[in-house]
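The complex is shown incomplete by one protein chain, all other protein chains being positioned as in the whole.
So, chain A:
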Amino acid sequence: MTWLWHSQKADEYLREIKEQSLLSEAVRQCVEAAGHEHEPETQKTLLRVSHTVYSFSLQAASFGKCFLSNFPPEQFVSMCRDLRVLNAVRDYTVGIPLSLTQFKQMTIQVLIDRLVYRKLYPLAIEVCCYLKTPEYQGVSRVLKHWACYKVQQKEESDEVIAKAVSVKLADAAGISYSEIATKAYESGRTELAIKLLEFEPRSGEQVPLLLKMKKSPLALSKAIESGDTDLVYTVVMYLKNELNRGDFFMMLRNQPVALSLYKQFCKHQEQDTLKDLFNQDDDHEELGNFYVKASYKEQRLEARIAHLQSAVDEYYKAKKEFSAKTTEDEMRLLRFQRKLEEEKGEQLVGFSLHDTMTTLLSVGLHKHVEQLYKDFRVPDKRFWWLRLKALAEKEDWEELEKFSKSKKSPIGYLPFVEVCIKHHNKYEARKYVSKVTLEQKVKAHLAVGDVEGAAEAAIERRNESEIGTVLSRCAATTDHLLVERLNRAKATVAKK
């Protein structure tokens, strides 16, 4: 302590210590001694000593005499910080006479906890801020405890408390409002809990508590707000068990998002509920679709037709003429197929109209095909295609020729050529080439492999791209003359 009196002895003492290379040890001991000292004045003195010794050594170092090479300043800094905190809690108004060792043992976290238990919230926050504890473990935690305590104060009104909490906690990060709300709810203040939950940004946290408080409509809208469909499902399933069916449906009705999710659930789990839902909404089109789907699940034809009839009725109610008519057609076709199955023993039920007709043609039941053609108003074009393909399939070339002459073909005659070629009958194909319209002549000639004919047609039509197509099909060596002719023609066409 000599230097305190500005005695020159101080320097001597120091040099002595220095000579024994104990400078750093001296600094350390001073700092530590300060730590174990309870009286702030003594602490200050000790720290000042250590500081002086330290600066002395630094000074010396700057003259090239390194006394104190590696003394880290952290110990000094952190001791000052710790002492500040300790002195604060040792104050008689707080009354926690902690020693440094005790403090080190129990950690800052626990100290803050103790302060919180003693409801010394402002001090706890001061400590957190001063020690720069991460917000999440520090200030936010204290504030949460404060709020939990606050909400249990019976004398203040809900509004006042909610406001106070929100103002205090506004800037704090990572606050779990739902925990605070739970506290409020547990102390019987449901209204306050709901108000507090409004501040909770994580819907996942809001919803379970709201359900616990039986605030299901709010829980549902919060779940929907979050966009987390799993959460919505959770609420919906909860409501389904809690409410009677009517109320449940009513609630869903006001929440389209939840309703459509529930419909998805029903589609896979509860078909009958799905029907009820559509009924409730008077959604006749969906009901129609529902019956159509159901019809395909039936084994027996009668049951299937009965479902389709229900579908037709619903479609009419929904003013979906097209769907209704189509479904009626479907029923008609099913009946027709069954009748024919019974009469002729051909497997038909379940085939499309097109396939039914094809099958019938292949077994020669032309009259019945005609009947279907008329009954279902099959367009001429498709009917011609159908017969053309069926006859070619049977390789009934005679009948095909007769058919081609029966009327003017609505699909032209190129399909005749192509279908014959597909069945490797060039001979038959040639018969139809002459009947093909001018526009398709080139294609028809090429299809039967008549390059010369194609060339003639193309040149006649003076069509550049067609001439090009023919050219690409000419072999340079064998069709030498033809190629020349085509090239000439192409040049003339191009000029114009």
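The criterion applied here is as follows: a contact is a pair of C-beta atoms (placed from the backbone, for glycine too) under 8 Å apart; a residue touches a chain by one contact, two chains touch by 3 or more; residues count from 1.
By definition in this document, contacts and distances are computed from a predicted model.
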## Note on the structure
UniProt lists the protein of the undisplayed chain, choosing from "Vacuolar protein sorting-associated protein 33A", "Ubiquilin 2", "Myotubularin phosphatase domain-containing protein" or "GST N-terminal domain-containing protein", as "Vacuolar protein sorting-associated protein 33A"
#### Entry: Chain not shown: contacting residue from A:Ser226, A:Asn279 or A:Gln440
A:Ser226
### Query
Looking at A:Lys132, A:His268 or A:Lys407, which makes contact with the chain not pictured?
A:His268
### Message
Among A:Ser323, A:Thr359, A:Ser404 or A:Asn463, exactly one should touch the missing chain; which is it?
### Response
A:Ser323
### Omitted-chain contact residue, chosen from A:Ala33, A:Ala306 or A:Val378
A:Val378
#### Entry: Candidate in contact with the missing chain, chosen from A:Ile180, A:Ile194, A:Val292 or A:Val417
A:Val292
### Query
What chain A residues would touch the chain not displayed?
135-136, 140, 173-174, 201-202, 225-231, 233-234, 237, 256-257, 260-261, 263-264, 268-269, 289, 292-293, 296-299, 301, 304, 322-323, 326-327, 329-330, 333, 349-355, 376, 378-379, 381-382, 385-386, 389, 411, 415
